[in-house]
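See below for the structure under consideration.
All protein chains but one are shown in place.
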Amino acid sequence: MKNLQDYNISYSLDENINLMKEIFKDDNTLKIKKLQNQFNPNMVCCIFFINGMVDENIISEYIIKPIITNRISSNLNQMDTFQDQIIMSCSSEKTKDISKLVDAVLMGNTALFLECENNCLIIKSQGWQTRNIEEPTVEKALRGPREGFNECLMVNLSMIRRKIKSNKLKFNFMTIGDITNTDICIAYIEGLAEEKILENLYSQLNAIKIDGILDVKYIQEYIDKEPFSIFETTGSTEKPDVVASKLLEGRIAVLVDGSPVVMTLPYIFIELFQSADDYSLNYYFSSINRILRIFGFLSTISIPPIYLALVTQHQEFIPTPLMMSIYASRISTPLPTILELTGLLIVFEELREAGARMPSFIGQALSIVGALVLGTAAVDARFVSAPIIIVVGMSGIAGLITPNLNGASNVIKIALIFLSSILGLYGYIIGMTFLLIHLFKLDSFGIPYMSNLTTFNMQSLKDTAVRFPAWYMRLRPRYMTNNHIRSNGGKNHE
Amino acid sequence: MENKKISSSQYKSLMVIFIFGTSLIFVGNIHGEEDIWISILIAIAMSMPLALIYGKIAKLFPKMGLFDIFIKTYGKVLGKFFILAYSFHFFHLATMILRSMTEYIQVASLPDTSQYTTGILIIYTINAGLSAFSTWAKLILPIVILLIITTIILGFNQFDYSYLMPILYNGLKPVMVNSYLFITFPFAETIVFLVFSAYADDNNDFTKVYIHGILIGGFFLFINVFRNILLLGFPNVNNVLFRSDFATSIITISNFIQRIEIIVSSNLTLTSFAKATTYLYAASLGFIKLFNIKNIKDFSLSYVL
Partner (left out) sequence: MNKSFIFILIIFMILSLVTGCGSYKEIEQLSPVAGIAIDKSPIGYKLTVEIIDVDESNKEPKFVSLKLSTEGKSIFDCIRNMINLTAKKLYFGHTSVVIVSKDVAKDGIIPIIDFIFRDAEPRINMYMVVSDEYTANEILHLKSVSTDIRSFEIDTMIVSNDQLSKVPNTSVYQLANHIGTPGLYPVIPTVSMEVNEGLETIVLSGGAIFKQDTLEGFLGLDDIKCLRFIRNEIKGGLFIFDISNTTISLEIFKNKTKVRPKIVNNQLVMEIKIKTIVSIGETNGQIDTLHENSINRIKTIAETSLEDDILQFIKTIQTDYGLDIFGFGNIVKQRMPDLWKEIETNWDSIFKELDIDVDADIHIRGSGNLFKNITEKQ
């Protein structure tokens, strides 16, 4: 097979048609239409486009109609005349580069060839069906903006632009993927985003060699500095208001065409516990929610290992009445506690996964089956002990509070269970220390992952475990940008 | 290993945790009698000059660790000898702490060893770098202190103040001997932090770090000993091996909160891990200086096992 570079556009229209046919061999979506001006029969041209990628209205109304109905006299720079006077399109470009031509056609543009011209005109005619703008299902907001990104890059960019109407907001395009040629866009606000981080990001993006990018996750995994860490050092969201607020804090967003998920970076640990509607709800309420989420994360990873350690190694720490009831329920159950625990955790995760994949009406039935059949019946039949159900249930529900951390918390949970089955509570403590040291070691584009969590400075703590009112957050996060001042004065409290 | 700067508050927390170290539980295993709490107070007061000296050394040689200072002041050969001596000393102490921690865990509840796990944890921490470690210390210190305070609040009802009397029954001499022991261990041992002084950020006043660290650490040690005496009483305090452990184990509140020595155990695990790591870190820095190894990561692995 010949390389695209080996082809050349010739002066003959027929040859060009053959050329296109050869390039798009066996691809029946390529439409070729020859046109002839009704006043000037010598004026022959041909348009190529890919069926389904184009808005047919645009092609027939603004490309075909002018070519056929206008009075066109043959002259020398026919192509320029076409570009400037005939084609009614906001964006058209002349090119001789065949690979550029092919790319353009593949993206839904229309290519126009003229007889006796060795170049072609690319006319923008993209138009395809996209999903409507809906509320993302994973990031539901109680209050505040509800729109979410869809799969079309330009629509997504427009949503961000609508929120930040400033010429400081920059969108930079690049293409990644040898085969997919996916458009990605790097968005940032000039003056807020750190130059160093931006440079770093560009160099990392340029280094990516992959055949295709289908989702932003591909990029995230490529640029993750600690590839084996269970924590992600880049954030992802589907909500334009979240992206806008992160941009305003000096972060950088990366959008990928075809994915409704937008990556933001740098990303720090506490962002895992933030939610979009925190900023739309009363700040006492959202502070309580934040604390609940952190507590939920801690309890989901801690409850099972601590229970295991207490029941199998440190029975003396359990208060006597509680110890007796655990003892009574454990008696004559066949499985050792550790198997009971891990088994039920797996069952719980299976139920969760099944519930997420099922259509919603079956999902409801499933949860009833899970709760009743597997829970109550298993206890009644003395398959498992009752406290285990409570422990697994508590851990599971606490885990659902922070869906962002679900993967990480499952891994941590299993590791901690393993450690505490060997070493009891000491194992748990050692495991937690491991976790903490790991978290402190991580950084996201030079920003420590645990930024703002160990200082007792009010201005730094304002948006961590608690959310302070908007007028208090006068400074941008110190770790993120050198341009601190967010608002001067505002309300003169404090 | 990244050369991230370490702020003075991180140093302070690390030092307090370091002072807690094994002392929280082994405190007064030296033959202290009734007046051991006085010994601690004296020791705190007496280690202030030490703190000033250490602080001065750090100030005289800015941006230099202890090992660099050795080479600068004693020349290459003698300096290297000192480095070797100190590194071995630190290494020895680290293993000793690990040893006693495992011993405690074994006696207290678990027959089998956790040495290897802790060892791995230490390697991992050294690889993670001093910055991560000291930030961790800063996060963990309030928790440790909170736990100590919790035991005191919970045990408040069971305090028996008569155990404090009579003061200085056996005369001043044993008290002074004990306070001397306290000065050497753990207060004077804070010299290990001079090794890390090279990583200090710019507005770091080591004298202040030392004084604050020793004061806070000493204060809580003192409170800890005080609690043990008030709860356990004499001669129990002198008979049992792990005082804090026993003392907290008798705290009972309405039959529901009982056997809370796990609080002490977790404190011990955390702080002695920190202490051992500090020593090992210092030792590996020393060995690196000696043998001109570039990467601390390759080196730290060779320890511990």
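Note that the chains are named A and B in the order they appear, and that numbering of residues resets to 1 at the start of each chain.
One rule holds for everything that comes next: a contact is a pair of C-beta atoms (placed from the backbone, for glycine too) under 8 Å apart; a residue touches a chain by one contact, two chains touch by 3 or more.
Everything numeric in this text was worked out from a predicted model, so none of it was measured.
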| item | value |
| --- | --- |
| Hidden partner chain, touching residue among A:88, A:116, A:174 or A:328 | A:328 |
| Among A:64, A:164 or A:422, residue touching the chain not depicted | A:422 |
| Residues belonging to chain A that touch the chain removed from view | 226, 228, 311-313, 315-316, 320, 323-324, 326-333, 336-338, 418, 421-424 |
| Touching residues (missing chain, whole complex) on chain B | 107-113, 116-117, 120, 123-124, 127, 162, 165-166, 169, 232-236, 239-240, 246, 249-250, 252, 258-259, 297, 301 |
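We take it that only the chains that are shown with their structure count from here on.
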| item | value |
| --- | --- |
| Distance from chain B to chain A - Cα centre to Cα centre, in angstrom | 45 |
| Complex contact set, residues of chain B against chain A | 105, 109-110, 112, 114, 117-118, 121, 124-125, 128-129, 131-133, 135-136, 138-140, 255-260, 262, 265-266, 269-270, 273 |
| Interfacial residue positions of chain A with respect to chain B in the complex | 313-314, 316-317, 319-321, 419, 422-427, 429-430, 433-434, 436-438, 440-441, 448, 450, 453-454 |
